[in-house]
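All protein chains but one are shown at their positions in the complex.
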Amino acid sequence: MEVFVQQLINGLTLGSIYGLIAIGYTMVFGIIGMINFAHGDVFMLSAFIALMLFLFVTAWLGIGSIAIALIIVMIGAMLLTSLWGWTLERMAYRPLRGSFRLAPLISAIGVSIFLSNFVQVSQGARNKPIPPMVRDVIVLFERDGYAVALSYKQIIIMLTTAVLLAIFWYVVQKTPLGRAQRACEQDRRMAALVGIDVDRTISLTFVMGASLAAVAGTMYLLYYGVVSFADGFVPGVKAFTAAVLGGIGSLPGAVLGGLIIGLVETLWSAYFSIEYKDVAAFSLLAIVLIFMPSGILGRPEVEKV
Amino acid sequence: MALNTSHAPAIAAPGAASSVTGAQVATALREAGIAALLTLGLSIPILAFKTEQNQSNALYLQPRWGVVAVVCGLIFLVRFAVCLRAMRRAAAPARLKAPASPFVQKLFGIAVPLFLGVALTYPLLASLATGGLAGARYWIDLGILILTYVMLGWGLNIVVGLAGLLDLGYVAFYAVGAYSYALLSTTFGWSFWLCLPLAGILAAFWGIILGFPVLRLRGDYLAIVTLAFGEIIRLVLINWVELTNGGAGISSIPRVTFFGVPFDSSENGFASLFGISYSPMHRMVFLYYLILVLALVTNVVTIRLRRLPVGRAWEALREDEIACRSLGINTRNTKLTAFAIGAMFGGFAGSFFAVRQGFVSPESFNFLESAIILSIVVLGGMGSQVGVAVAAIIMVGAPELLRNLGFLKQVFGADFDPNEYRLLIFGLAMVAMMVWRPRGLVGHREPSMVLTERKAISGSLVKEGHG
C-alpha cells in the first residue's frame, strides 16, 4: 500500500512531464497530420538549454533564490526553445508542405538525428549533472519504516504543469489564435480562403509545442538533475504513446495519456521488472494503436469509400 | 540548409538575364543578415557555451564565442549564395523541364550494365588502384558495407516502395537474421550455408507475427508501431541475458568458409587447396562476392515478383487499397507477403552481417539503422531498384569520405575529428535531400507489363501508399 501510494505520486510527476511533451505531438499532428519525430529531441535540447541557463543564473549572476532562478530558467528555456521550434518548422517542414507524404516524416527523422548529434558534438557525450535544486520533502505518512514522501520538486512539477495547461487551454479555446488553429485542423484550404494566415498559425503551433517541451525539459532537469544528449528518443516515444493513448489531436487526451503512461511506467518498474519498463511502454504503444487507434478521447475515424 | 526562399523577389529587371542588380544584392544581404542573426539566437546558449566539469565535478560554462562567429559567418555566406542563385534562376528564361529526355533514358540504359560491371570487378579494380590486395582492404571493406546496405535497401523497398507500407522497424529483421546465425552456429555448430536459409525463414516468420496485428493500421501509425516493435526486439536482446548474452553481445561466431573449406593457412585451407599463397584478404574478397550474390538475388527476385500477380497487387495496394478489396484481393494476406518477403531479405543480410563481423550485439540494431535504410529507399525513389543502389552508395559511401578529411585537423586543431560530425551531417543531409528531391533520385515508375510501347510513368501520378 505504501509502495503503491509512493509510486502513484512518482508516476503522476513523471506523467506530467510526458503530458507536456505529448501536447507538442498532438497539436502538430492535429494541424498538419504529421508525426513530428524530432519533438523528443527538441525536449532534450530544451533540457540542455535549461541546464545551461541554470548554471548561468546561479554561477554568473549569483541569484541565490531557487524560486526566482527556476522561473528565469523556465521562461528563458521556453523562449530559446521556441526559436528552435520556429526555425525547424521553417527550414525542415514548411518547404515540404503539400509534397510527397513520406517527405516530412523522413525530414523529421533527419532533424531528430541532427539535434541529438548537434548536442553531442557541441556539449559532449557525457551525462551532465547539476546539484539538486530543491531537496525538501513532505512525509505524508509512515508505516513499518517506509515513509511515503511527496517532495517539493514533485509539487512544483505538478503545479507548473497544471498552471501551464490551464493557460494553453485558454489560448486554444478562447483566443483568435486558438480558433485559427482549430480551423486549420478541420480544413486548411478553407481556412486560408476565409483569411487565416495558415503558415503563421502552423508556425505558432510549433512554437507552442516547443515551449511546452521546454517546460517539460526544465521539469525533467529539476526532477532528475541530469541530462544527456540521448535523452530525447525514449521520452519522445513515450510522450507520443501518451498522445495516441489519449486520442491524437486532443489536448486533454494528451495530458490524460501522459499521466497513464507515467503511472504504467512507475508501477511496472516497482512491481515487475525495471529492465523491461521501456518494453512495457513500447508494447503499450503497439497495443493502443492496434486495438484503439482513436485513443480515449479521440474521434473515431470512419473509412470513406 | 537555408531558409525557404519563396519570398525572395521573383522578377528581375528586364535585360538583366543573368546578372543581378544592386537592389537584389541588397535584398540578399539582408536575408543573409537575418539568417545569421537567427543563427546567433539559436546558438545561445547551446553553442556559445560548453559545459565542462571542474575538479570537484561541478559543471561550469566555458564561453566559445569564436565558434559562434564562425558558424554565423558560414550561415551568412550560404544564405547569401542561395539567395543570389535563386534570383539568378528567377531572372533566367524559364526552361521547360522535359519529363525524361532520351539522353537521360539512354544514360539509364548504360547505367545498369556499368554498375554491374564495376560491382563484379570491384576487388580487382580496388587492388589495382591501391597497388595490391592487402592495400585494398579498406576499399573492399567499404564495398561490402555498401552492398549490405544496397541489399537491405532492396529488401525494404519491397515493403515501402512497392507495397507502400511504411516500416520504421526494419532493423528488427536484420537483427533476427544476425542473431539466428550467431545463436545457431555457436550453439549447434551449424554451418553458415545451413543457417542462411534458416535465418531468412525465421525473419520472415517474425515478419508475419509482427505484421499480423499491425497491418490494418494506416500511415504514420504503422510507422510508429513498427518502430515500437523494432525497439522491443532490441530491448529484449539487451535484457534476455541468458539467451543473447545481453548488451555484451555474442562473440567468436564461426567465420565464413569457402563451402566448407576454411580461409586459413592450414593444410586444408583455401589457399593451399588452390595452390596460392595465403592471404587474409581471400576471405574479404569471398565475403564481397557473397554479399554481391545475395544482393543480386534480392534484386532479381524483386524484379520477378513485380511482374507476378503478387507484385502487381502490392503496387495496386500502394495506389488504392479500397479498389483492391473491391477486385477480390485479400489485402491483409498481400500486405503480409510483402512484409514477410522484405523481412526474409533482411534476415539474409543479418546473417551475412554476423558472419562478416564474427560478433553481434544489440547496439548494431538501433533505430538509427532503420532510419538509414529507410532514407536509402526514399532517396532512391520509391520502388526504383537502380535508385536504391545509387542512394546506398551516396548515403553509406559519402560519410566515409569524412574519414579522409584529416587535413582539417590542421585548420581546426588536433582534437578536431571530422568523423564526429558524420551523423550530424547525415541528419542535415536527410532534411536537405527531402527539401531538394522529395520523390527521390528516380522519380518515375517502370510499368510491370507492356502491350506495345514501354513508357515511364511520371512520379506525380504514382501514389505513395497510406500504410
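Some points to look at:
We call the chains A and B, going by the order they appear; numbering starts again at 1 in every chain.
The definition used in the following text is that a contact is a pair of C-beta atoms (placed from the backbone, for glycine too) under 8 Å apart; a residue touches a chain by one contact, two chains touch by 3 or more.
One rule holds for everything that comes next: contacts and distances are computed from a predicted model.
Name of the non-displayed chain as stated in its UniProt record, restricted to "Aspartyl/glutamyl-tRNA(Asn/Gln) amidotransferase subunit B", "Bifunctional protein PyrR", "Branched-chain amino acid transport system ATP-binding protein" or "ABC transporter domain-containing protein": "Branched-chain amino acid transport system ATP-binding protein". The hidden chain makes contact, of the residues B:Asp264, B:Glu319, B:Glu400 or B:Glu420, with B:Glu319.
Touching the missing chain, out of B:Ser56, B:Ser277 or B:Thr452, is residue B:Thr452. Among B:Ile276, B:Val293 or B:Leu327, only B:Leu327 touches the chain left out of the display. Listed for chain B, the residues touching the missing chain in the whole complex are 301, 304-305, 308-310, 312-313, 315-316, 319-320, 322-331, 337, 445, 447-455, 457-458, 461-463.
Convention: only the chains that are shown with their structure count from here on.
Taking each chain's centre as the average of its CA atoms, chain A and chain B sit 30 Å apart. Of all residues in chain A, only 34-35, 45, 48-49, 51-53, 55-56, 59-60, 80, 83-84, 87, 90-92, 94-96, 99-107, 109-115, 117-124, 126, 128-131, 233, 237, 240, 244, 275-276, 278-279, 282-283, 285-286, 289-290, 293, 303, 305 touch chain B in the complex they form. Chain B contributes residues 1-4, 38, 41-42, 44-47, 49-51, 53, 57-61, 166, 213-214, 216-217, 219-221, 223-225, 227-229, 231-232, 235-236, 239, 322, 367-368, 371, 374-375, 378, 382, 420-421, 423-424, 426-431, 433-435, 438-439, 464, 466 to its touches with chain A in the complex.
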